[in-house]
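With one protein chain removed, the remaining protein chains of the complex are shown where they sit.
First chain written, first letter: the chains are A and B, and each begins at residue 1.
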Amino acid sequence: MLVYRTPKTIKENSTFTFCPGCDHGIAVKLVANVLDELNLRDETIAVASSGCSVFLYNFLDVDCIEAPHGRACAVATGIKRAMRAQKKENFVFTYQGDGDFASIGLGESLHSALRGENITAICINNTNYGMTGGQLGPTTVLGQVTTTSPLGRNKEYHGFPIKTAEHIALSDGTSFSARVALYDIKNIMNAKKIIKKAFEYQKKGLGFAFVEILSSCPTNWKLTPVESHNKIKNELTKIYPLGIFKDVLNE
Amino acid sequence: MSYIKIDNSKCKSCYLCIDVCPHKLIKKSKIIGKTGEYTVEFEDNENKCIACASCAYMCPDNAICEVYKNE
Partner (left out) sequence: MSEKTLLKGNIAIAQAALKCGCSCYFGYPITPQTEIGEYLSLKMQESGLGYVCAESEIGAINMALGASSTGAKVMASSSSCAVSLMQEALSYACSDELPIVLVNVMRAGPGQGYIYPSQGDYNQSVTGGGNGDYRIIVLSPSNVQECIDLTYRAFYLARKYRNPVIILLDGLLGQMSEAVEFDDNKYDEINCSNWTLEGAKNRPSRKIHSLEPSSNKLNNHIKKMFEKYSIIKEKEADWEEYLTDDANIIVTAFSTMSRQAKALCNYYRRKGLKMGLFRPKTLWPFPQKRLAELSKKADLIIDIEMNMGQMLKDVELSVLGNSKIEFIGKPVGDFMKIDELVSRTDEILRRTDVSLSHS
């Protein structure tokens, strides 16, 4: 009996363009999995962003638009408002990196949350700008060496990293905000459950739902994929704790 | 017997599946894949596979595309 198959919402014959062992692949697959389970394919408009995930529209068999760097939540807002004005059934989500969501696009992201925009945002936090070769980003942790913090992130010199899920949780318009990781099967299955919840909250019309996914970047971290997962488990989750920071249905 | 199906054309040789399999049923193959490294193969001579699909969920490239459970 077939107990698992590649999600239907992954385009047939599509090949992910991520580096070997990158958690982006696991995350995209989980998103596709949840779209399948909730039967959302026919009403979904996905918003891709700039960065490693830019080719999302080549992987997912849903209608998809590319947003300028950082503007995914604004583009999603426009889509959502337009679909509502036309009284059409719809499901809108963004898939962004941490640089996209929390640095260049922080204004658009945070204000979408504050407005309680009824969209879901998925943010991949791999603590650097991966696509451009691993520069210091908004989530680079103190001490972390990147190509633009060669001596390590220094709080006096570079400032502090952002805890995105906690910040988004503070907004009154947020219905759900959580941080998950993908370093082992237990966490992957939990991430799937959390993504599903964030998608369902939109379908229930509860407002802005957000999932931050702690992800590996083996290429730029210069670690093997397995070592990268260990780094997330042993180091990053100490700085970026996993959990649900806001849940309007459980307060 | 339970088993998995591997699409070697998609395997990028990250070996996360080797690490995650609870019964260590996946190992490097002799086939070189798209990244120039050996891809993986499934070998289960003692019918240990429980079709948990951990490898499939872990695989970032959908190379492990199907999992079958013995009934």
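Quick note on the criterion: a contact is a pair of C-beta atoms (placed from the backbone, for glycine too) under 8 Å apart; a residue touches a chain by one contact, two chains touch by 3 or more.
Just so you know, these numbers come straight off a predicted model, no measurement behind them.
Participant: Looking at the whole complex, which visible chains does the left-out chain touch?
Facilitator: Within the full complex, the chain left out of view touches A.
Participant: For the chain left off this view, which of A:Gly107, A:Gly133, A:Gly159 or A:Gly243 is in contact with it?
Facilitator: Residue touching the chain left out of view: A:Gly107.
Participant: Have a look at A:Asp36, A:Asp61, A:Glu166 or A:Glu235 and name the one touching the chain we're not showing.
Facilitator: The one listed residue touching the chain not shown is A:Asp61.
Participant: Which one touches the absent chain: A:Thr44, A:Asn126, A:Gln202 or A:Asn220?
Facilitator: Considering the complete complex, A:Thr44 is the one touching the chain left out.
Participant: Please pick, from A:Arg71, A:Lys163, A:Arg179 or A:Lys197, the residue that touches the omitted chain in the full complex.
Facilitator: Answer from the full complex: A:Arg71 touches the omitted chain.
Participant: Which positions on chain A touch the chain that was left off?
Facilitator: The list for chain A reads 11, 41-45, 47-48, 50, 54-55, 57-58, 60-68, 71, 74-91, 107-108, 111, 115.
As a working rule, only the chains that are shown with their structure count from here on.
Participant: Which residues of chain B touch chain A once you look at their complex with the stated criterion?
Facilitator: 10, 12-16, 19-20, 35, 37, 51-54, 56-62, 65-69, 71
Participant: Please name which positions on chain A make contact with chain B in the complex.
Facilitator: 1-6, 10, 15-16, 18-26, 29, 184-185, 188-189, 218, 224-226, 229
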